[in-house]
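Got a structure for you, questions after.
What you see is the complex with one protein chain gone and the rest in place.
Just so it is clear, A and B label the chains in written order, and each chain counts residues from 1 on its own.
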Amino acid sequence: MRFRLTPEGPAFFDMFATSAATLVRGIQAASRIFLPDADRSAVADEVRRIEHEADEITHGILRRLNSTFVTPFDRDDIYRLAGRLDDVMDFVEAGTDLIVLYRLSELPQEIAEQVHVLERAAAITADAMPRLRTRKGLDAYWIEVNRLENEADQLHRRLLAKLFDGHLDALTVLKLKEVSDQFESAADAFENVANTVETIVVKET
Amino acid sequence: MRFRLTPEGPAFFDMFATSAATLVRGIQAASRIFLPDADRSAVADEVRRIEHEADEITHGILRRLNSTFVTPFDRDDIYRLAGRLDDVMDFVEAGTDLIVLYRLSELPQEIAEQVHVLERAAAITADAMPRLRTRKGLDAYWIEVNRLENEADQLHRRLLAKLFDGHLDALTVLKLKEVSDQFESAADAFENVANTVETIVVKET
Partner (left out) sequence: MRFRLTPEGPAFFDMFATSAATLVRGIQAASRIFLPDADRSAVADEVRRIEHEADEITHGILRRLNSTFVTPFDRDDIYRLAGRLDDVMDFVEAGTDLIVLYRLSELPQEIAEQVHVLERAAAITADAMPRLRTRKGLDAYWIEVNRLENEADQLHRRLLAKLFDGHLDALTVLKLKEVSDQFESAADAFENVANTVETIVVKET
(Lines give C-alpha, C1' and ligand atoms only; values in the text may rest on other atoms or scores of the structure.)
Protein backbone atom coordinates (compact mmCIF):
# COMPACT_ATOMS: atom_id res chain seq x y z
CA MET A 1 0.00 0.00 0.00
CA ARG A 2 3.11 2.22 -0.20
CA PHE A 3 4.42 3.88 -3.36
CA ARG A 4 8.03 4.98 -3.57
CA LEU A 5 7.69 7.88 -5.96
CA THR A 6 4.65 10.11 -5.72
CA PRO A 7 4.05 13.83 -6.28
CA GLU A 8 3.28 14.06 -2.54
CA GLY A 9 6.52 12.40 -1.47
CA PRO A 10 8.90 15.33 -1.89
CA ALA A 11 6.59 17.67 0.01
CA PHE A 12 6.69 15.41 3.08
CA PHE A 13 10.46 14.99 2.91
CA ASP A 14 10.94 18.75 2.64
CA MET A 15 8.58 19.34 5.55
CA PHE A 16 10.48 16.92 7.78
CA ALA A 17 13.76 18.58 6.80
CA THR A 18 12.26 21.98 7.67
CA SER A 19 11.01 20.59 10.98
CA ALA A 20 14.46 19.29 11.91
CA ALA A 21 16.15 22.51 10.75
CA THR A 22 13.82 24.41 13.08
CA LEU A 23 15.03 22.24 15.97
CA VAL A 24 18.63 23.18 15.15
CA ARG A 25 17.73 26.89 15.31
CA GLY A 26 15.63 26.47 18.46
CA ILE A 27 18.30 24.62 20.40
CA GLN A 28 21.03 27.02 19.27
CA ALA A 29 18.85 29.85 20.58
CA ALA A 30 18.29 27.98 23.86
CA SER A 31 22.02 27.42 24.35
CA ARG A 32 22.54 31.20 24.56
CA ILE A 33 20.79 31.21 27.95
CA PHE A 34 24.00 29.87 29.49
CA LEU A 35 26.14 32.80 28.31
CA PRO A 36 27.34 34.90 31.27
CA ASP A 37 25.84 38.11 29.88
CA ALA A 38 22.64 36.55 28.51
CA ASP A 39 19.31 38.38 28.63
CA ARG A 40 17.52 35.22 29.72
CA SER A 41 13.96 36.48 29.19
CA ALA A 42 14.88 37.52 25.65
CA VAL A 43 16.38 34.07 25.01
CA ALA A 44 13.28 32.32 26.39
CA ASP A 45 11.03 34.54 24.23
CA GLU A 46 13.07 33.69 21.13
CA VAL A 47 12.92 29.96 21.94
CA ARG A 48 9.13 30.24 22.43
CA ARG A 49 8.82 31.99 19.06
CA ILE A 50 10.71 29.16 17.37
CA GLU A 51 8.61 26.59 19.25
CA HIS A 52 5.46 28.20 17.78
CA GLU A 53 7.08 27.96 14.32
CA ALA A 54 7.69 24.25 14.96
CA ASP A 55 4.01 23.83 15.92
CA GLU A 56 2.99 25.38 12.63
CA ILE A 57 5.24 23.05 10.67
CA THR A 58 3.89 19.99 12.52
CA HIS A 59 0.36 21.19 11.93
CA GLY A 60 1.14 21.60 8.24
CA ILE A 61 2.47 18.04 7.99
CA LEU A 62 -0.63 16.60 9.68
CA ARG A 63 -3.01 18.66 7.53
CA ARG A 64 -1.22 17.47 4.39
CA LEU A 65 -1.24 13.91 5.70
CA ASN A 66 -4.99 14.11 6.29
CA SER A 67 -5.63 15.44 2.80
CA THR A 68 -3.26 13.06 0.97
CA PHE A 69 -4.23 9.60 -0.20
CA VAL A 70 -0.86 8.30 -1.34
CA THR A 71 2.03 8.88 1.06
CA PRO A 72 5.76 8.11 0.65
CA PHE A 73 5.63 5.84 3.72
CA ASP A 74 3.06 4.56 6.20
CA ARG A 75 0.64 7.21 7.42
CA ASP A 76 1.22 6.14 11.03
CA ASP A 77 4.97 6.62 10.64
CA ILE A 78 4.51 10.10 9.15
CA TYR A 79 2.15 10.96 12.01
CA ARG A 80 4.61 9.57 14.59
CA LEU A 81 7.71 11.19 13.07
CA ALA A 82 6.05 14.61 12.95
CA GLY A 83 4.90 14.27 16.55
CA ARG A 84 8.29 13.10 17.85
CA LEU A 85 10.12 15.96 16.18
CA ASP A 86 7.61 18.35 17.71
CA ASP A 87 8.13 16.85 21.18
CA VAL A 88 11.80 17.85 21.19
CA MET A 89 11.06 21.54 20.78
CA ASP A 90 8.32 21.44 23.43
CA PHE A 91 10.76 20.10 26.02
CA VAL A 92 13.52 22.56 25.08
CA GLU A 93 11.07 25.46 25.35
CA ALA A 94 9.84 24.23 28.72
CA GLY A 95 13.42 24.05 30.00
CA THR A 96 14.40 27.60 29.04
CA ASP A 97 11.02 28.85 30.21
CA LEU A 98 11.51 27.36 33.70
CA ILE A 99 15.02 28.82 33.98
CA VAL A 100 13.44 32.27 33.69
CA LEU A 101 10.32 31.48 35.71
CA TYR A 102 12.37 30.13 38.64
CA ARG A 103 14.86 33.03 38.47
CA LEU A 104 17.72 30.53 38.67
CA SER A 105 20.81 32.63 39.30
CA GLU A 106 23.39 29.86 38.92
CA LEU A 107 23.02 27.02 36.43
CA PRO A 108 25.14 23.89 36.93
CA GLN A 109 27.60 23.12 34.13
CA GLU A 110 25.82 19.78 33.57
CA ILE A 111 22.69 21.56 32.32
CA ALA A 112 24.65 23.60 29.78
CA GLU A 113 26.33 20.35 28.68
CA GLN A 114 22.93 18.66 28.32
CA VAL A 115 21.87 21.38 25.87
CA HIS A 116 25.20 21.07 24.04
CA VAL A 117 24.45 17.37 23.50
CA LEU A 118 20.99 18.35 22.20
CA GLU A 119 22.65 20.69 19.68
CA ARG A 120 24.67 17.78 18.28
CA ALA A 121 21.60 15.51 18.20
CA ALA A 122 19.67 18.22 16.31
CA ALA A 123 22.50 18.65 13.79
CA ILE A 124 22.70 14.97 12.85
CA THR A 125 18.89 14.67 12.81
CA ALA A 126 18.60 17.59 10.36
CA ASP A 127 21.37 15.96 8.35
CA ALA A 128 19.50 12.63 8.27
CA MET A 129 16.02 13.81 7.28
CA PRO A 130 16.78 14.34 3.54
CA ARG A 131 18.15 10.76 3.43
CA LEU A 132 14.63 9.47 4.19
CA ARG A 133 14.09 9.82 0.43
CA THR A 134 16.49 7.01 -0.40
CA ARG A 135 16.38 5.36 3.06
CA LYS A 136 20.14 4.84 2.65
CA GLY A 137 23.00 5.56 5.03
CA LEU A 138 20.82 6.15 8.10
CA ASP A 139 22.39 3.51 10.36
CA ALA A 140 25.22 5.82 11.46
CA TYR A 141 22.61 8.47 12.34
CA TRP A 142 20.56 6.45 14.75
CA ILE A 143 23.57 4.76 16.31
CA GLU A 144 25.00 8.23 17.04
CA VAL A 145 21.65 9.53 18.39
CA ASN A 146 21.49 6.59 20.78
CA ARG A 147 25.08 7.31 21.86
CA LEU A 148 24.21 10.97 22.47
CA GLU A 149 21.11 9.98 24.44
CA ASN A 150 23.31 7.87 26.72
CA GLU A 151 25.71 10.81 27.12
CA ALA A 152 22.80 13.11 28.00
CA ASP A 153 21.45 10.54 30.44
CA GLN A 154 24.79 10.33 32.25
CA LEU A 155 24.96 14.14 32.56
CA HIS A 156 21.41 14.15 33.94
CA ARG A 157 22.16 11.39 36.46
CA ARG A 158 25.45 13.01 37.53
CA LEU A 159 23.57 16.25 38.15
CA LEU A 160 20.85 14.50 40.18
CA ALA A 161 23.49 12.89 42.39
CA LYS A 162 25.05 16.32 42.98
CA LEU A 163 21.71 18.06 43.60
CA PHE A 164 20.67 15.50 46.19
CA ASP A 165 23.94 15.34 48.11
CA GLY A 166 22.50 17.87 50.53
CA HIS A 167 24.54 21.02 49.87
CA LEU A 168 21.58 22.84 48.27
CA ASP A 169 18.23 23.82 49.79
CA ALA A 170 15.29 21.66 48.70
CA LEU A 171 13.55 24.39 46.67
CA THR A 172 16.65 25.01 44.58
CA VAL A 173 17.07 21.27 44.07
CA LEU A 174 13.45 21.07 42.91
CA LYS A 175 13.89 23.90 40.43
CA LEU A 176 17.16 22.65 38.95
CA LYS A 177 15.91 19.08 38.76
CA GLU A 178 12.82 20.17 36.84
CA VAL A 179 14.89 22.15 34.34
CA SER A 180 17.32 19.26 33.85
CA ASP A 181 14.43 16.79 33.50
CA GLN A 182 13.07 18.83 30.58
CA PHE A 183 16.36 18.67 28.67
CA GLU A 184 16.66 14.95 29.47
CA SER A 185 13.18 14.46 28.01
CA ALA A 186 14.31 16.35 24.89
CA ALA A 187 17.22 13.89 24.51
CA ASP A 188 14.78 10.97 24.86
CA ALA A 189 12.57 12.61 22.23
CA PHE A 190 15.50 12.69 19.78
CA GLU A 191 15.95 8.96 20.40
CA ASN A 192 12.24 8.43 19.66
CA VAL A 193 12.69 10.31 16.39
CA ALA A 194 15.60 8.01 15.50
CA ASN A 195 13.60 4.89 16.43
CA THR A 196 10.76 6.06 14.17
CA VAL A 197 13.21 6.62 11.32
CA GLU A 198 14.62 3.13 11.89
CA THR A 199 11.10 1.65 11.71
CA ILE A 200 10.50 3.40 8.39
CA VAL A 201 13.77 2.15 6.92
CA VAL A 202 13.35 -1.42 8.18
CA LYS A 203 9.96 -1.67 6.45
CA GLU A 204 11.67 -0.94 3.15
CA THR A 205 14.45 -3.48 3.37
CA MET B 1 -12.96 2.99 4.11
CA ARG B 2 -15.25 5.46 5.92
CA PHE B 3 -19.01 5.64 5.50
CA ARG B 4 -20.96 8.73 6.49
CA LEU B 5 -24.27 7.20 7.52
CA THR B 6 -24.32 3.85 9.23
CA PRO B 7 -26.50 2.24 11.92
CA GLU B 8 -23.42 2.26 14.18
CA GLY B 9 -22.76 5.95 13.71
CA PRO B 10 -25.38 7.37 16.07
CA ALA B 11 -24.33 5.01 18.86
CA PHE B 12 -20.76 6.35 18.75
CA PHE B 13 -21.88 9.96 18.64
CA ASP B 14 -24.19 9.43 21.59
CA MET B 15 -21.45 7.68 23.55
CA PHE B 16 -19.01 10.57 22.98
CA ALA B 17 -21.69 13.02 24.06
CA THR B 18 -22.28 10.97 27.21
CA SER B 19 -18.53 10.84 27.85
CA ALA B 20 -18.23 14.63 27.60
CA ALA B 21 -21.35 15.18 29.73
CA THR B 22 -19.75 13.02 32.41
CA LEU B 23 -16.72 15.33 32.37
CA VAL B 24 -18.99 18.30 32.97
CA ARG B 25 -20.49 16.58 36.02
CA GLY B 26 -17.13 15.38 37.30
CA ILE B 27 -15.48 18.79 37.11
CA GLN B 28 -18.46 20.53 38.66
CA ALA B 29 -18.20 18.05 41.54
CA ALA B 30 -14.44 18.69 41.82
CA SER B 31 -14.95 22.47 41.93
CA ARG B 32 -16.90 22.09 45.21
CA ILE B 33 -13.67 21.15 46.98
CA PHE B 34 -12.77 24.85 47.02
CA LEU B 35 -15.90 25.90 48.92
CA PRO B 36 -15.04 27.16 52.43
CA ASP B 37 -17.32 24.65 54.14
CA ALA B 38 -16.56 21.72 51.82
CA ASP B 39 -16.36 18.14 53.12
CA ARG B 40 -13.29 17.47 51.00
CA SER B 41 -13.23 13.68 51.45
CA ALA B 42 -16.88 13.51 50.37
CA VAL B 43 -16.08 15.64 47.31
CA ALA B 44 -13.10 13.45 46.40
CA ASP B 45 -15.25 10.30 46.80
CA GLU B 46 -17.91 11.77 44.51
CA VAL B 47 -15.30 12.72 41.90
CA ARG B 48 -13.84 9.20 42.09
CA ARG B 49 -17.33 7.72 41.59
CA ILE B 50 -17.81 9.84 38.46
CA GLU B 51 -14.31 8.90 37.26
CA HIS B 52 -15.32 5.21 37.46
CA GLU B 53 -18.46 6.05 35.44
CA ALA B 54 -16.22 7.68 32.82
CA ASP B 55 -14.06 4.53 32.71
CA GLU B 56 -17.17 2.44 32.04
CA ILE B 57 -18.23 4.73 29.20
CA THR B 58 -14.74 4.61 27.64
CA HIS B 59 -14.69 0.85 28.00
CA GLY B 60 -18.08 0.68 26.29
CA ILE B 61 -16.86 2.77 23.35
CA LEU B 62 -13.79 0.56 22.87
CA ARG B 63 -15.81 -2.67 23.15
CA ARG B 64 -18.25 -1.38 20.55
CA LEU B 65 -15.36 -0.22 18.36
CA ASN B 66 -13.78 -3.67 18.55
CA SER B 67 -17.05 -5.37 17.62
CA THR B 68 -18.03 -2.97 14.82
CA PHE B 69 -16.85 -3.28 11.26
CA VAL B 70 -18.15 -0.03 9.80
CA THR B 71 -17.48 3.08 11.88
CA PRO B 72 -18.58 6.70 11.31
CA PHE B 73 -14.94 7.81 11.21
CA ASP B 74 -11.49 6.23 11.35
CA ARG B 75 -11.13 3.57 14.04
CA ASP B 76 -7.88 5.16 15.24
CA ASP B 77 -9.65 8.49 15.72
CA ILE B 78 -12.48 6.89 17.69
CA TYR B 79 -9.90 5.08 19.80
CA ARG B 80 -7.93 8.29 20.33
CA LEU B 81 -10.96 10.50 21.05
CA ALA B 82 -12.30 8.06 23.66
CA GLY B 83 -8.90 7.85 25.32
CA ARG B 84 -8.32 11.61 25.39
CA LEU B 85 -11.74 12.28 26.93
CA ASP B 86 -10.96 9.66 29.55
CA ASP B 87 -7.58 11.27 30.33
CA VAL B 88 -9.27 14.49 31.45
CA MET B 89 -11.27 12.80 34.19
CA ASP B 90 -8.25 10.81 35.38
CA PHE B 91 -6.26 14.01 35.96
CA VAL B 92 -9.16 15.79 37.67
CA GLU B 93 -9.67 12.83 40.00
CA ALA B 94 -5.94 12.69 40.79
CA GLY B 95 -5.99 16.41 41.67
CA THR B 96 -8.90 16.25 44.12
CA ASP B 97 -7.53 13.00 45.53
CA LEU B 98 -4.14 14.59 46.31
CA ILE B 99 -5.79 17.60 47.97
CA VAL B 100 -7.31 15.18 50.49
CA LEU B 101 -4.30 12.87 50.74
CA TYR B 102 -1.93 15.77 51.47
CA ARG B 103 -4.36 17.38 53.95
CA LEU B 104 -3.80 20.74 52.26
CA SER B 105 -5.37 23.29 54.57
CA GLU B 106 -5.07 26.32 52.31
CA LEU B 107 -5.45 26.12 48.54
CA PRO B 108 -4.11 29.00 46.44
CA GLN B 109 -6.70 30.90 44.44
CA GLU B 110 -4.88 29.94 41.22
CA ILE B 111 -5.79 26.27 41.71
CA ALA B 112 -9.49 27.08 42.10
CA GLU B 113 -9.20 29.21 38.96
CA GLN B 114 -7.55 26.34 37.07
CA VAL B 115 -10.57 24.13 37.85
CA HIS B 116 -12.90 26.95 36.82
CA VAL B 117 -11.18 27.05 33.42
CA LEU B 118 -11.63 23.27 33.20
CA GLU B 119 -15.38 23.71 33.83
CA ARG B 120 -15.61 26.03 30.82
CA ALA B 121 -13.53 23.66 28.65
CA ALA B 122 -15.83 20.78 29.64
CA ALA B 123 -18.95 22.79 28.80
CA ILE B 124 -17.84 23.68 25.26
CA THR B 125 -16.53 20.15 24.69
CA ALA B 126 -19.89 18.63 25.67
CA ASP B 127 -21.52 21.21 23.41
CA ALA B 128 -19.26 20.25 20.49
CA MET B 129 -19.57 16.45 20.60
CA PRO B 130 -23.03 16.22 18.97
CA ARG B 131 -21.71 18.37 16.09
CA LEU B 132 -19.31 15.55 15.17
CA ARG B 133 -22.32 14.13 13.28
CA THR B 134 -22.27 16.91 10.71
CA ARG B 135 -18.61 17.95 11.31
CA LYS B 136 -19.87 21.55 10.97
CA GLY B 137 -19.28 24.58 13.14
CA LEU B 138 -16.46 23.04 15.18
CA ASP B 139 -13.80 25.68 14.43
CA ALA B 140 -15.01 27.99 17.19
CA TYR B 141 -14.86 25.09 19.64
CA TRP B 142 -11.23 24.16 19.20
CA ILE B 143 -10.08 27.77 18.94
CA GLU B 144 -11.74 28.41 22.31
CA VAL B 145 -10.30 25.25 23.87
CA ASN B 146 -6.83 26.33 22.81
CA ARG B 147 -7.48 29.77 24.31
CA LEU B 148 -8.61 28.18 27.57
CA GLU B 149 -5.55 25.92 27.63
CA ASN B 150 -3.34 29.01 27.38
CA GLU B 151 -5.31 30.64 30.20
CA ALA B 152 -4.87 27.51 32.35
CA ASP B 153 -1.17 27.40 31.51
CA GLN B 154 -0.68 31.00 32.66
CA LEU B 155 -2.47 30.30 35.95
CA HIS B 156 -0.26 27.26 36.45
CA ARG B 157 2.93 29.20 35.71
CA ARG B 158 1.90 32.13 37.89
CA LEU B 159 1.32 29.69 40.75
CA LEU B 160 4.70 27.99 40.24
CA ALA B 161 6.45 31.36 40.39
CA LYS B 162 4.63 32.11 43.67
CA LEU B 163 5.28 28.67 45.17
CA PHE B 164 8.99 28.87 44.47
CA ASP B 165 9.56 32.41 45.70
CA GLY B 166 10.64 30.96 49.03
CA HIS B 167 7.83 31.97 51.42
CA LEU B 168 6.56 28.36 51.75
CA ASP B 169 8.34 25.30 53.12
CA ALA B 170 9.52 22.82 50.50
CA LEU B 171 7.06 20.05 51.43
CA THR B 172 4.08 22.38 51.01
CA VAL B 173 5.48 23.59 47.69
CA LEU B 174 5.83 19.96 46.56
CA LYS B 175 2.24 19.14 47.50
CA LEU B 176 0.67 22.22 45.91
CA LYS B 177 2.77 21.87 42.77
CA GLU B 178 1.66 18.28 42.33
CA VAL B 179 -2.02 19.21 42.69
CA SER B 180 -1.69 22.11 40.25
CA ASP B 181 0.23 19.90 37.80
CA GLN B 182 -2.72 17.48 37.69
CA PHE B 183 -5.18 20.21 36.73
CA GLU B 184 -2.72 21.58 34.18
CA SER B 185 -2.53 18.10 32.66
CA ALA B 186 -6.34 18.04 32.53
CA ALA B 187 -6.29 21.29 30.53
CA ASP B 188 -3.72 19.78 28.15
CA ALA B 189 -5.96 16.72 27.81
CA PHE B 190 -8.88 18.95 26.73
CA GLU B 191 -6.58 20.42 24.06
CA ASN B 192 -5.73 16.88 22.91
CA VAL B 193 -9.46 16.15 22.63
CA ALA B 194 -9.89 19.26 20.47
CA ASN B 195 -6.89 18.33 18.29
CA THR B 196 -8.38 14.89 17.72
CA VAL B 197 -11.72 16.44 16.77
CA GLU B 198 -9.89 18.75 14.35
CA THR B 199 -8.16 15.76 12.74
CA ILE B 200 -11.52 14.04 12.24
CA VAL B 201 -13.06 17.11 10.65
CA VAL B 202 -10.08 17.87 8.41
CA LYS B 203 -10.24 14.36 6.95
CA GLU B 204 -13.78 15.05 5.82
CA THR B 205 -13.21 18.38 4.12
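Here, a contact is a pair of C-beta atoms (placed from the backbone, for glycine too) under 8 Å apart; a residue touches a chain by one contact, two chains touch by 3 or more.
Fair warning: this is a prediction, and the values are worked out from it, not measured in the lab.
Trainee: Write down which of A:49, A:103, A:136 or A:203 is the residue touching the left-out chain.
Mentor: Here the residue in touch with the unshown chain is A:203.
Trainee: State which residues belonging to subunit B touch the missing partner chain.
Mentor: 62-63, 66-67, 101-102, 169-171, 174-175
Trainee: So that we can see where the missing chain sits, which residues of subunit A does it touch?
Mentor: Touch with the absent chain occurs at residues 157, 160-161, 164, 166, 170, 173-174, 177, 199, 202-203.
Just so it is clear, only the chains that are shown with their structure count from here on.
Trainee: Rotation angle, subunit A onto subunit B: superpose the C-alpha atoms of these two copies and give the value as a multiple of 5 degrees.
Mentor: Rotation angle between the two copies comes out at 120 degrees.
Trainee: Hey, how far is the Cα centre of subunit A from the one of subunit B, in Å?
Mentor: Distance between chain centres, rounded to whole Å: 28 Å.
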